[in-house]
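Missing here: one protein chain of the complex. Every other protein chain is in place.
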Amino acid sequence: MSDLFIPTLLGTARKGRRSAAIAEALIDLMKQRSLMTDLIDVADYRLTATGDDAAGLDRYRELMAAADGLVIVAPEYNHGYPGELKLLLDSDFSAYARKPVGLVTVSSGRIGGARLAEQLRLLTTALRMVPVSPALHVVDAEQAVAEDGRLASPSLEQVAIDMLDEVVWFAEALAHARAA
Amino acid sequence: MSDLFIPTLLGTARKGRRSAAIAEALIDLMKQRSLMTDLIDVADYRLTATGDDAAGLDRYRELMAAADGLVIVAPEYNHGYPGELKLLLDSDFSAYARKPVGLVTVSSGRIGGARLAEQLRLLTTALRMVPVSPALHVVDAEQAVAEDGRLASPSLEQVAIDMLDEVVWFAEALAHARAA
Amino acid sequence: MSDLFIPTLLGTARKGRRSAAIAEALIDLMKQRSLMTDLIDVADYRLTATGDDAAGLDRYRELMAAADGLVIVAPEYNHGYPGELKLLLDSDFSAYARKPVGLVTVSSGRIGGARLAEQLRLLTTALRMVPVSPALHVVDAEQAVAEDGRLASPSLEQVAIDMLDEVVWFAEALAHARAA
Partner (left out) sequence: MSDLFIPTLLGTARKGRRSAAIAEALIDLMKQRSLMTDLIDVADYRLTATGDDAAGLDRYRELMAAADGLVIVAPEYNHGYPGELKLLLDSDFSAYARKPVGLVTVSSGRIGGARLAEQLRLLTTALRMVPVSPALHVVDAEQAVAEDGRLASPSLEQVAIDMLDEVVWFAEALAHARAA
């Protein structure tokens, strides 16, 4: 498992985004579990139109080409995904196929996030990725990360681990088959 | 019906976008039916992050505040909406409530567009708008607009008229009730 | 508002269904607010195939024809609607158009229900109904109804009232326009 590379895509560029701390908590958790990861920050791309060829997209494409899977951390805005996340995901078709994706949704309320996960499942399947069934829904986002940078709730951390384990299971199974 | 204002939102900024000619055909059709409309072009806004306060958003907000309803013309990208359209729709919450919206989806293939309409129904309902049930799905987009600028298929034009009639029916019913 | 008829459709026939008590709580709340309602229990129909003409469907059709709107109370099963609810809603096309529908989802966990609401929005829009934007998501269903039969949480009851007010607003606006 130690040689899998699973980048973590932070899917919002909104000022004051709470998803950033949650992405960092996920990255720490992945490293504890000997997964290689790297933060892909949607704010580094600044696309304004589908099909734009922004500076930096080469780097995004290289990371996705090297990836064995992906974790997406994103807030739910009006029951859907942030526009900036969609612009980035739509910018490349070459490297997604048959790789698993784990979904982490963020909501400042008590309900929410589950709708976004459904929309991201449809989007990532269209991109030929494999969204794993367990997803992490972070509600009450302000209280979600403790001072030490970990997820404040042990039960939430356990869901994160279950999701990551499923991503790893699929990453290994599909990497093996892609190489066959 | 002649005093209803229903702007037409062109929801893609992609180079070579075929939706532009389709939006123009819709605008012509609306004018023939004595509806006031105006093109809102997502390419005029160039947002890069949710919550950005781009130049021009005041104009968008004024148009939406004055609107009795909305027509959205957008292509389906990877089973969902263009990111630039989501960025614009998410930029304002003040003026959507209880106004109808008619959906026009554009696809270069034979299948497609229907998935986008479903996602736009969920998004616009989250924005408290009322998506009308009839929707116009333009497939084979290259052949969809004739040299005179009208929709090339009479049956497609009829669907457009049915959709517009439903938008008008709701615009009148809801404008009356909002004013009560 | 006192002459509006808004039946309440209980959308599961599963043994031990917790949604039944929640439907009763909604019915009490509607009566307090001078709304006429009636329980439509999906368990009374026992359809096994789309298009079946079961005994009792005439009664369902009469109730829907008389209705000014609808409230649906249903649990989320595997992120979607109960099959028995779909069979009943699909059994009739004549009486739904341009009537509002309010959605109450029920989940035994903390997450859930929001996905069902999205699917019911798409389904009811296909049926030409108007799903209102506010929805009531009842989580932790076992604790949701107090001994007196009311929703145990005052904040949940307030959401129910907001949803009902929106159904009433649309029921009046659309009934007026349908009669014009």
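Just so it is clear, A, B and C label the chains in written order, and each chain counts residues from 1 on its own.
One rule holds in what follows: contacts are C-beta pairs under 8 Å (C-beta built on N, C-alpha and C of every residue); 3 or more make two chains touch, one makes a residue touch a chain.
From a predicted model like this one, the values you see are computed outputs, not experimental measurements.
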Per the touch definition above, residue among B:D52, B:D90 or B:E118 touching the missing chain: B:E118
Of the residues in subunit B, which ones touch the absent chain? 79, 110-115, 118, 137, 139
In the full complex, which residues of subunit C touch the absent chain? 12-15, 43, 46-51, 77-90, 115, 119, 122-123, 125-127
Contacts of subunit A with the missing chain: which residues? 97-98, 118, 121-122, 125-128, 130-131, 133, 169, 172-174, 176-177
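One rule holds for everything that comes next: only the chains that are shown with their structure count from here on.
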Distance from the mean Cα position of subunit C to that of subunit B, given in whole angstrom: 30
Using mean C-alpha positions as chain centres, tell me how far subunit A is from subunit C in Å, no decimals. 35
Once you find the CA centre of subunit A and the CA centre of subunit B, what distance in Å lies between them? 30
Pull out every residue in subunit A that's touching 2 or more other chains. 79, 115
